[in-house]
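Here the structure is laid out as structure tokens; the discussion comes afterwards.
A single protein chain has been omitted from the complex, and every remaining protein chain is retained in its original position.
So that you can tell them apart, the chains are marked A, B and C in the order they are listed, and the count of residues begins at 1 in each.
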Amino acid sequence: MMTKEQILQWLEQFADAIAQNKEYLTQLDAAIGDADHGINMDRGFQKVASQLPKLAEQDISSVLKTVSITLISSVGGASGPLYGTFFLRASTAVAGKQELSNEDLASLLQAGLDGVLQRGKAQLGDKTMIDALSPAVTAFTQAIGQGKTTSEAIQQATAAAEQGMQATIPMLAKKGRASYLGDRSIDHQDPGATSVYLMLKSLSEVLGMTSD
Amino acid sequence: MMTKEQILQWLEQFADAIAQNKEYLTQLDAAIGDADHGINMDRGFQKVASQLPKLAEQDISSVLKTVSITLISSVGGASGPLYGTFFLRASTAVAGKQELSNEDLASLLQAGLDGVLQRGKAQLGDKTMIDALSPAVTAFTQAIGQGKTTSEAIQQATAAAEQGMQATIPMLAKKGRASYLGDRSIDHQDPGATSVYLMLKSLSEVLGMTSD
Amino acid sequence: MKKLINQPEDFVRESLIGMAKAHSDLLKVQFEPTFVYRADAPVQGKVALISGGGSGHEPLHAGFVGRGMLDAACPGEVFTSPTPDQMLAAAKQVDGGAGILYIVKNYSGDVMNFEMATELARAEDLRVLSILIDDDVAVKDSLYTQGRRGVGTTVLAEKICGAAAEKGYDLADIADLCRRVNLNGRSMGVALTSCTVPAIMKPTFELDADEIEMGIGIHGEPGRERMTIKSADEITEMLAMSIFEDIVYTRTVREWDESKGGFVDVQLTNPEWEKGDRLLAFVNGMGGTPLAELYIVYRQLADLCAQQGWQIVRNLIGSYITSLDMQGCSITLLRLDDEMIRLWDAPVKTASWRWGS
Partner (left out) sequence: MKKLINQPEDFVRESLIGMAKAHSDLLKVQFEPTFVYRADAPVQGKVALISGGGSGHEPLHAGFVGRGMLDAACPGEVFTSPTPDQMLAAAKQVDGGAGILYIVKNYSGDVMNFEMATELARAEDLRVLSILIDDDVAVKDSLYTQGRRGVGTTVLAEKICGAAAEKGYDLADIADLCRRVNLNGRSMGVALTSCTVPAIMKPTFELDADEIEMGIGIHGEPGRERMTIKSADEITEMLAMSIFEDIVYTRTVREWDESKGGFVDVQLTNPEWEKGDRLLAFVNGMGGTPLAELYIVYRQLADLCAQQGWQIVRNLIGSYITSLDMQGCSITLLRLDDEMIRLWDAPVKTASWRWGS
């Protein structure tokens, strides 16, 4: 179960995590991209964070939609449309809900993933954020299918995201800027997969703080 | 006394000295100018050196005139017209001579100095080649007045040029590029004064090799 | 690393304010969302041309806004695609009733943002088409990569299509022309030094004092291969040969289909070049390269083209699509036809490119 407050806490936590890892994400992007992923994400999530107080009155779906619009109009680059689409589809998936059941959370994540897949046309193994996001969604859905609590399920999802993120290291990139490098993209961790892991980690921190 | 052969040897020796000190002269110019004095002088004197064999048939005045024209049309910068004028006036001063007496040599040097003064409008103490050339000419004239041999006189002239060159170090430049630096020109040796010293040194080496 | 900037986050904004102050006769600048547009826009009855992309490539694109070239440019943050709201607002501002063409460089960010903008514009009944520029032969295949990057041909497409719009071509014809320019353009670039992004103030990549990067894009991305520096003639030959020897390139791109009302996949293939073809040779500086060096490169390129049996009938030499302060250059060869030549020669009046007016 996840409340509106927890959604807001998650977004705040994620914005914090991005701010703290801004340079790290940018360094990862410098190695195989154009050295801006941390800067892009931070620009967007600082804006999101500053809007959170105003969002307290809105329902979950509206909050996620506002986040989406903010990201789309302030992040730019590849991550802007991708994260923007994630939150847009997430918003649609939970339309009308006041609280999210585990099933709601699963369909939020699944819808978000589907949006990113459609927008970016990347496949698993292309060395993109998909490689962290897709295993995370699968792990979450499996966990709740096995009757795990929200907190347990999201922790498994986070672990899967972390593994997926690490699994990008030996991959040869086939989408995004890193793909131009050919073999030279190998042995570097994908920045987008890393920010996705931070997103899951923030979520599990927020949900771990409460009993379900 | 100085023969045509010695004139040719002098020019060859000077060209060698410039080639060997090309980087040194350029470094001096880098500190207070535009880092090209060695390159400029070497470009011109390489050309002079390559012409020397062809000049064996000409008289002293013609040799010096050819040197002048070569320098004027290949050195450029400030040193091109200045050295070019030096050799042009030197050529005129010894017109018709088959050998140079000490008095001829004195008027060659004096005419050259006068030409450089007229062309460049610098005064003693302005931190230019004048500060080496002018004392050298004075020392030479004095020495022959005192009945010294050519070789002795030119050695004194060279010593005066060396002192004059060193005396440029504490000077504040008032002509040439170094003058733009104001106080910052102090504590650096003038490149043009240094090449003039090399010119005198080459001359004294050539004349020292013979008995007068 | 030192730059003439104030706060790094104000880099793009302050530079655009400077442009607005300097060229009020040619262009206007709008913020939130940010775009630059022709002072006399909308031009009624004319197709409007809009391009955009990350900043740091100046004069591209804002320097090319004006008569005979772009109607609007959407600058993103440095090396970061602009956002759909910028593109939509620009489209609304310059729409003269004859439709709008987005000219988009093929980078995942630019493509996705322009696609979203196209969808948004179409939803508001604006007649928008978009054409991708993907001309960088350093990227070999499109199956295992994002596809070729859009580089130097972008500049040429903006000039040629801008002239066509000025002459009254309709939207479909300009889109066809733009696609044709792209299919006939091939580019390859080299970096002697990395660039330094203002927000970071450290070089994006490290190169040794005697190393160069071959096959770079325009964002300080590392290239395909690092090698020891060579002479200008050898470097030019490597760049030119990559272009000459480029094999037929086929890729699938998404274009808006007006009859279907949505994006469709389109397969496009570059035509082969033949001896005797007429070329435009474009030697482009990366931002920190002295003009004199570009002429040294051009000198060798002209000889190499002649040896291959190609005629250079037009050329462009200068820094038009840059990577901030990077040293290096790119070569673009565009195979011309009569129509392109006519449009190339047509008048243009923008902040950074002007002739015939």
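Observations on the model:
Keep in mind that, in the parts below, a residue touches a chain if its C-beta (ideal position, glycine included) is under 8 Å from a C-beta of that chain, and two chains touch if they have at least 3 such contacts.
Only a predicted model underlies this, so the values are computations on that prediction, with no experimental measurement involved.
Taking every chain of the complex into account, the chain not shown here touches B, C. Only one of B:1, B:19, B:39 or B:186 touches the absent chain when the whole complex is considered: B:39.
From the options C:101, C:218, C:240 or C:294, the residue with contact to the unseen chain in the full assembly is C:294. From the options B:2, B:48 or B:72, the residue with contact to the unseen chain in the full assembly is B:72. Within the complete assembly, residues 26, 30, 32-36, 39-40, 43, 72-82, 84, 119-120, 172-177, 179-182, 184 of chain B touch the chain that is not shown.
Even with one chain removed from view, chain C keeps its contact list with that chain: residues 1-6, 11-12, 14-19, 21-22, 55-56, 58-59, 63, 192-193, 209-210, 212, 229, 231-233, 235, 287-299, 302, 315, 317-319, 322, 324-325, 327-329, 349, 352, 354-357.
To be clear about the criterion, only the chains that are shown with their structure count from here on.
Because contacts link the chains in a way that matches no line, ring, star or complete pattern, their graph is best described as other.
In this assembly, the chain whose C-alpha centre lies farthest from chain C is B.
Measuring from the averaged C-alpha position of chain B to that of chain C gives a distance of 56 Å. Rounded to whole angstrom units, the spacing between the C-alpha centres of chain A and chain C is 32.
Inter-chain spacing, taken between the CA centroids of chain A and chain B, is 76 Å.
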